[in-house]
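Only one protein chain is missing from this complex, and each of the others stays in its spot.
Just so it is clear, A, B, C, D and E label the chains in written order, and each chain counts residues from 1 on its own.
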């Protein structure tokens, strides 16, 4: 007989786990997380259970739905494409409506190379000395955004635009500046001082970004 | 006789170099960059020329001068303390006047552990899921800011406060959100869409952060 | 007066250098190798001389010329796109004529994610247990080739096909199996034993792959 | 009472696991995988259960059995010598009968240093520019095979020969070119085009390397 | 019904585990080990269960108790401060009574930056060429001890002294030379030869350092 306390533990365990892994050199060819228990243990499927479909991702053939900024992105990290686990890469499809904007953001754990699949895109980043490097990219051009630096994009063409971004981390992370700063509970007084705004201005910004 | 073109090259070379290095495992005990040519080549001093003073930094005994946000920081990377070169660490002294604020910022290349030397400091960070983790720290407490995440601090005590921050990179980098976003030349239209502000509001923010 | 021996050294130096760098975490935002001396020293341009064009690559808008296998590739490592230096990424555009083949090959220093820009491509890799994982990919699908494993592709559609490959190394390297094994001077006797072929069969293979 | 479904899961779990680990810097002195559950979880034995025998390997005192190529190898990765787990190293004993051949192969995750314990061995590798570096090594000499590059060896002496190879990965992987290319199910048409061979020639090669 | 053997296994498992992790780049923002099972599996708490207190350490506000060498240290690795898990940093508070000594020791897995919080401390390290770099540090000064090198400290002031050390590993390890060499069961004969001491002298040293 198993003590009931352990059963409870096991169930909590099944419900509240976030996988952990690292981007450095793998020690196996690949490691497809186990399906049944993938949410529990850091373990790989037996290789005999792995199939070619574990290494193929078909979910970015079409754009996602545009949000109010005329922008849509489908990030594909190891969470949604387990074949990437331990392999140190991931990618994203980003679609821009006319005038659509990818707000200033950064990826805390990866460099990004962004390839323009379609359209004309104003694209740039800010280095840690506060210099902006920005330019309009055309179809077929590639821009590199160095690891951890703030970057942004806007469709400046007459038709929708699309970018394929690639990352050198299986889970690069994403921090969108407007919502990270104004959509979270950072003390109002601190934000007022930091941005030189009064309480009404901060409140207005907060209303836009704090999730309802 | 040396061709004059080469002389010109060498001089240009002397004037326009930024050192390059990496944080991973060193292959020597240490590598003190050569003084005369440190700005030119990635080379280490001969060990016989290295002295104990190469490994000691004395420039953070006292606070720096407060800026208008009531904050002062002395970052000590391998640039100012060459003994850190190749060793994967650096540090910073931060002083806060009463109500002083360290604006939301992040370090693209390092985790930070912040030790409160003096005072009461509201301190926190935002994870990539937009959750804030913030609390008032007292003297002797330590908070860890995970690699690449936005964090911030404010003196909420009645007297000046001081923090010693340590980094696991010899050059962690520093991106201050307000000036990186509003103090650089990012297209106004993009910022308007990203923050939901009109042109006057953006212009007002820019005036504060664009260097004159 | 400079000793003539040193002048000679400097000239040899200018002519016979291959750059060295590492893929791990950078310690600067970026490091654009110096143009004049980039072939000589591991040094970065002064940041004031860096421009946005250093971070943009425009050379893969169009396909290259097909070779006899109906295949063309334009690899873009840090050698041709210096902005990638120290950032741990690079990419390749590969075009396939109808029936075109990308011969079995591997990249010794990187994982690859391959995105199908156009066409239908039979695509696969062999793991170190000699299992093949292969399938026909359609436009918009992505396949991951784990670090260092042999992979291959063939256009199985009715029209030209194109792939965009991304790597998590600034210089992934490329070893094409047929030419690496039969196009180099490996002792004939060894190849005969290794492949179970006679001297005529090896000679025939060699004639195809040894550069004239 | 435990749900039967979970029991089933646990049993599947016990039977179909491949361990996962990484070569980078360890965070413990060592980590001997637990015996009972080593096939299940990425966990270390309690240090009090660790003994000196966990750090000693005695299985390469004698050569293995020669295969038809007059070659025998005993690779010792962390799978067979758990003491190597997390320590970033492994090794191999390779024995060569007279004329014995170690077929062209590579290790996707490690550099190798090969020390000649006995005999005269023709030994070499091919770099990614298709240059061969090969020579006859004598007893006591060491050759280094850079990470991920194709290398090969043949006993060219009059008596058996032995090599001790060391790797800087706990699980370097091994891809033997002949069987990886011709012993797996890669599409015949692709191989014909890649090697410039007709269908009979490919079929002949396949018969040798496809496992029966 | 669960087989009794498995229950036994699970219990052994619960009792004899040492966590495993690596210092390289994390792939999540953070990973707070699960409380109930932290001693069992390498898993992270669900982020919704993580609180700000997981990232704050309050246990080094006061010095520990002095030992007979007039020294006290409180090392804070990821074992006692789980918030450090996967973030590549840790720290230590060291207090020195007058004349107190931190015996020659080293950290196998980290560089240390030591900041003098209070007092005058003779502080130094020995490089692998047997050169000592030592000096008296004053309040506010920082010394860096390169990764893996032997270092030592002594309070040479008239009042107690305190140091805050930071490490670039979540678990740097600590090897104190006197007890590691003389307090363990290394063969007496080997120690006699190594230090040029007779059996009585070795016995005397052992008596001091072998735990009773």
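Please note the rule applied: contacts are C-beta pairs under 8 Å (C-beta built on N, C-alpha and C of every residue); 3 or more make two chains touch, one makes a residue touch a chain.
Worth saying up front: this structure is predicted, and the values here are computed from it rather than measured.
By the touch definition given at the top, chain D reaches the unshown chain through residues 25-26, 29-30, 47, 50-58, 60-62, 76, 81, 83-84, 87-91, 111-113, 115, 117, 124-125, 127-129, 131, 133-135, 137-147, 149, 164, 166, 168.
Touching the omitted chain from chain E are residues 69-70, 99, 101, 103-104, 106-109, 122, 124, 126, 128, 130-132, 134, 146-150, 152, 154, 173-175, 177-187, 189-191, 193-197, 201, 205, 208, 211. The omitted chain makes contact with chain C at the following residues, 2, 6, 9, 12-13, 15-24, 40-42, 78, 108-109, 169-171, 173.
Everything below uses one rule, namely that only the chains that are shown with their structure count from here on.
Among the remaining chains, those touching chain C as well as chain E are A, B, D. Traced through touching neighbours, the fewest hops from chain A to chain D number 1. Separation between the centroids of chain B and chain C, computed from CA atoms only, is 36 Å.
For the pair chain A and chain B, the distance between mean C-alpha positions equals 25 Å. Looking at chain D, one finds that residues 2, 22, 24-25, 41-42, 108-109, 173 touch two or more other chains.
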